[in-house]
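Have a look at the structure below, then the notes.
Every protein chain of the complex appears in place save one, which is left out.
Lettered A, B and C in written order, each chain numbered from 1.
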Amino acid sequence: MTTTLQPAITILPSKKTPIILSVIAVIVFLFFGIMGNSDVAHFKLDSAGDAFALPELAFPGKVSNIIIGVILLAVAAYSWMLRSKAQQLATWIIGVASGLFVLSFLIWVVSGANITTISLSSLLAGAVVLAVPLVFGSLSGVLCERSGVVNIAIEGQLLGGAFTAALVSSMTKNAFFGLIAAGIAGALVSLVLALFSIKYVVNQIIVGVVLNVLVSGITGFLFTTVMQEDPELYNSPVHLPVIAIPGLSAIPVIGPILFRQSVIGYLMYIAVFVVWFGLFKTKWGLRVRAVGEHPKAADTLGIKVNRTRFWNVTLGGIVAGIGGSFFTLVAIDSFTKEISGGRGFIALAAVIFGRWNPIGAFLAALLFGFADNLQVILTIIGTPVPSQFMAMMPYLVTIFAVAGLVGRSRGPASVGEPYVKE
Amino acid sequence: APEESGAKAENSDYIGCIVSDSGGFDDQSFNESSYRGLQNAKKDLGIQVRDAESKQNSDFARNLDGMMGANCNLTVTVGFLLADATADAAAKNPEKHFAIVDNQYKEPIKNVKPIIYDTAQAAYLAGYVAAATSKTGTVATFGGMKIPTVTIFMDGFADGVAKYNEDKGKDVKLLGWDKKKQDGTFTGDFEKQDKGKQVTKNFIAAGADVVMPVAGPVGKGAGAAIQEANKAGSDAMLVWVDSDGFLTAPDYKDIMLTSVIKTMDKAVEDVIAADVKGEFSADPYVGTLENTGVDIAPFHDFDSKVSEDTKKEVAALKEAIIKGDLKVESPASPKK
Amino acid sequence: MKLELRGISKAFGSFYANKNIDLTVDDAQIHCLLGENGAGKSTLMNVLYGLYQPTEGQILLDGKPVEFSGPGDAMAAGIGMVHQHFMLIPVFTVAENIALGAEATKAGGVLDLAVTRKKIREISDRYNFDVDPDALVEDLPVGVQQRVEIIKALVRDARVLILDEPTAVLTPQETDELLEIMRQLKANGTSIVFISHKLREVRAVSDVITVIRRGQVIDSVSPESSTTELANLMVGRAVELNLYKEAAAPGQATLQVRDLSVVNAAGTTTLDAVSFDIHQGEILAVAGVQGNGQTELTEAILGTQPVTAGSVKLEGTELVGKSVKQVLRSGVGFVPEDRSVHGLVTQFTIEENLVLDLYDRAPFGKGISMNLGAVKKNATQQIADFDIRTDNQLNPASSLSGGNQQKVVMARELSRDLKLFIASQPTRGVDVGSIEFLHRRIVAERDKGTPVMIVSTELDEVMELADRIAVLYKGRINGIVPGDTSREVLGLMMAGASAEEAFAQAEYAKSDNEPVEAKPVPVEHQEGEAQ
Partner (left out) sequence: MTKQKSESDLFRQITQGPGLVSVLGVFVALLIGGLLIAATDSKVAETAGYLFARPSDFFSAVWAAGTDSYIALFNGAIYNSSQGFKPFLETLTVATPLICAGLGVALSFRAGLFNIGAQGQIIIGAVMAGYVGFAWHLPVGLHLLLVVIFGLIGGALWGGLVGLLKAKTGAHEVILTIMFNYVALYLIDYLMNTEAFRRPGETNPISPILDASAVFPSLPGSNLHLGFVMAILLTLAVAWILKRSTIGFEFRAVGHNPEAAKTAGVNVARTTILVMALAGALAGAAGVAQVAGTEKVLTNGIAGSLGFDAITVALLGRSTPWGTFFAGLLFGAFQAGAVNMQIATGTPIDIVLVVQSLIVLFIAAPPLVKTIFGLNPKKKRAATSEPVKAGAK
């Protein structure tokens, strides 16, 4: 006769989601709602050049947030209930809750600011513009990493693209040559990455980190010794114009985002779709992903692992190079040192945050652009928060999103590992 | 090489040197203008020059050491970050001369000449003009980083706008800077030009039609944004800083209302010229409206767009400031 | 297709893994390669499949010499290979895995998986495979994964099929099914090269057996040779195939598992209120088809798997809720199922791997400082004791052959005083010589009075080692039966029958439909239940 043993406690699924939802709900209800500002927050929807005017959205600060707070409290309660039944909340509900939280936050700050109006349409359009180089950079990352090569060199590819685009566009007086040259420059950076990491099996991270320094050094050096000597000749790039698609571009909110872009802006949307479609719907993509997941298996099926990697890395370089040309062919009028300003690293984060999926990376880059532009707009309308803390916002939002909502993300299994036969 | 003229050849053993801060000599701001001053001195006075860019703070002392090794007669250092290093070098090399741009020591040092500017005075005039020419009743300014040499522009600009509102009973709004709170909109660095462009677009979307970027090269982003907006039907203008943008940033001629000028190049050249003649003094050089060390640039192409009344009022304000009847103050103004 | 290898040698640096090997596989023949761990079987097959270039020698297909610059060429020539370590991409679906490299496409390179699905269905129907083309490979049991591998070869019209240790990870049922498939393939004219360490199945299915030792062909023999003969040929010495062990002298039941349940992240109950005891000095073998909760059971005891409910008491102390380190410190020795993933840090030296879970205990660690001398001495000792074949204990563990890697894990876990020894698949992929040795060590540990739990999908192993056998089925214990229970009964229980049913049915089958008197059935009920 053995002693009767007490069963240990029953363990339920993680409390993370319900806790986060509850915290959010309480913040919205109490802080944004009850203690919030009773002024009305105005959101302008239209911008200059729209075909027709949309009404301004007006939210009375306190009341709106109390209502949103109640809804969020209900969602939180629902998620606790589900958890007690060992079930999980549907993803779309989490999405809606996050959206409501952002809305509530906007209502709260705007209703409490010096100026209680912001233009939603320029908030979104600006977010896209700030995201353009990030999107190209992250697509480059996706292309390389899906084939199994870590791409830390995105920053260098962007910078190289920006420099070359400025130089070639200035010298040829033709923006498209600049665009092409930027792609080639990005590809050159990639070729070094490919040569060293694939042929000479140097640690991919080493090569990437070093390439960033190398490109920064070369462009800085040439900027001083060549461009600065005669900026008129070498650093006055011809620009890619913004092409507004007649009719469509006049649709409020959507028009400026989708149909009032430079060639590079349109290319961005195309590139995101093409890379996504290519990776997940075509023979090429299947092979690329196979090589990134399990190169040996791909090899046993007659797929040339290193050749695939080589071309993918090169392609990634072209994409990032084109993204870099955005700085000098669209955004501003000339090249300066370090013009990419660390955006390659944000793009890298977007790759991971977007789970190595082109669309995910695109959305992650947009989120970042959104937070960045919002931060600027909020300092413009005047908030009590010191500007340095506002400037932290995009980074804090990313940390929160990654740690709080996304969690563990699994990359291609063989990323970073060189493939050597025998 | 061309034959050097006799007068210039006399100075050919004089070495003038310059050390930048981490912005480098291409920062389209104070490093660049100071550097230009040195280059002008080379051309005009026939002296030899040496220059050293700093990449990071720890380079300052080393660069200054290097300059001492290169036997510089006078070394110009740019920016408050070099203050301690310059003081150090000056103490160790009492026979050598130094000039430091945009920094004032609490205790004067006998072989260091501070070159500083009461920039707020000029920015005040620009703010007044901006308010007077704005059609939308909203003007804006933003900075690169929140440091006094930047915020002094923004303070003066803010006061100028306020003055206009006060005198005219108007309510022209200023975006991007709250003088009382000493806080506002910054791009975070002096590099990301596209960020500057986006900031400016946001200003325009919020109704501003005059924008003054105080952010070195990032200012170009503002120019690009305004040009783009104007193409789409806006009618916005740019106020440049540091030098006359009509001349130094000709890409933006067509939108350049005016500029807030700090004549660092001239000051640097003057200090060197004095030293070459053996007339070095460590008394601070303070650029003011009075000595035209700071000023607002001519309106150039916008001359017709600024009303005669406004021009007169600005002239009067300038007069008053020079006379001392009108005080323009900023927490960042040079201490008397 | 007829395949001939002539004078094949393959050198890695100065080491010859294959030396002057001649081998002929006739049309529609099942040709078995037999050899110790590290004998060079996989290397030879990799040469044949174009993965390695031979240093010397020639390959002939139907009499014509061929040269493969890569597996692509080999496949084009009609050679297919199912690798010892599956070459499947876990995050792809079955269809994607099979399409890969031979994709059907629509215009513009767009994948057309419908074509592949159709082919999969055709082959599945022909050979009675039950494979869902749209399942993710990582979600499939190994047995099914293997079928995917075979389909992969068949889709590409392989006429010579290489199977490198295909049965190492299969259950008895799955093995039987595979052997049947092999016979069918042979009947359809496919030649098969078959590598296995399991002499029983080798003898059952082969037409010819070629024995390889240290990279050289020793002999070709007929499948009629006895297992002892084969084993001796392989190892080059006399091998004792039957394990002689004393009858168990069980002491106190120091391990008590009660109502242990595990629900995984997806919400499925993978272990369902399992209860049993293990006594000191006895071996309890947990049998069952892979994927019926064995992994969860061992990991739940160790603490790497969160327990949903239940209790595990070792000598009266509760283990549930303790950290892995505490569990190991309380005297549990643990040999995980997959040595290269859980058992070893393959980049570490052999020395370091021999103290992988002992590094912070005397004599190896004191405070946060380690005694490298003791680590070194320990390694020298264990390498000698367990006959681990290496020329330097500072080599990385990855340089060891699979069998030797297993010995490292076993040596480490058996080298300390244990109050419980748990070993999963203790001899997976290990050659007969080494199996013999490892089994003896396990029995020796039992004889020291340690309760031992062996988890194995290998019925031979279970029957050889067990004093009692618990059969896991769908996360529940179907019954605990004596160690000498017959293969048939165990097979039935592994397929889901309760112990009573299984005995009854086996008896019924044996007595050839004659009614039998009710015999007392030697079945234990789960401990703690109805007592």
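Everything below uses one rule, namely that a residue touches a chain if its C-beta (ideal position, glycine included) is under 8 Å from a C-beta of that chain, and two chains touch if they have at least 3 such contacts.
Predicted model, so just to flag it, every value in this text is computed and none were measured.
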| item | value |
| --- | --- |
| Chains in view that touch the one left out, judged over the entire complex | A, B, C |
| Residue among A:115, A:214 or A:274 that touches the chain left out of view | A:214 |
| Contacting the left-out chain in the complete assembly, out of C:57, C:306 or C:496 | C:57 |
| Residue numbers in chain A that touch the chain omitted from display | 16, 192, 196, 200, 202-203, 205-207, 209-214, 216-218, 220-222, 224-226, 345-346, 348-349, 352-353, 386, 388-389, 391-392, 395-396, 398-399, 402-404, 406-409 |
| Residues belonging to chain B that touch the chain removed from view | 22, 50-53, 55-59, 61-63, 66-67, 69-70, 80-81, 83-84, 103, 106, 145-149, 188, 331-332, 335 |
| Residue numbers in chain C that touch the chain omitted from display | 54-59, 61, 64-69, 73-74, 76-77, 302, 304, 323-325, 327-329, 334, 336, 341-348, 352, 356-357, 359-360, 365, 367-370, 372 |
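The rule we apply is simple: only the chains that are shown with their structure count from here on.
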| item | value |
| --- | --- |
| Touch-based graph of the chains, sorted into line, ring, star, complete or other | line |
| Per-chain Cα centre nearest the global Cα centre, belonging to chain | A |
| Separation of chain A from chain B, taking each centre as the mean of its C-alpha atoms, in whole Å | 36 |
| Mean-CA-position distance for chain C and chain B (Å) | 76 |
| Residue list for chain B, restricted to those that touch at least two other chains | none |
| Sites on chain B touched by chain A in the complex | 24, 26, 28, 140, 146, 173, 175-176, 178, 183-186, 188-189, 191-199, 201-203, 205-206, 217, 220-221, 223-224, 228-229, 231-234, 251 |
| Sites on chain A touched by chain C in the complex | 1-2, 4-11, 13, 86-87, 281-287, 289-290, 293-294, 296-304, 413, 421-422 |
| Complex interface listing, chain A residues touching chain B | 47-49, 114-115, 117-119, 121-123, 126, 129-130, 133, 223-224, 228, 236, 242, 326-327, 331-334, 336-339, 341, 372-373, 376-377, 379-382, 386-388, 391 |
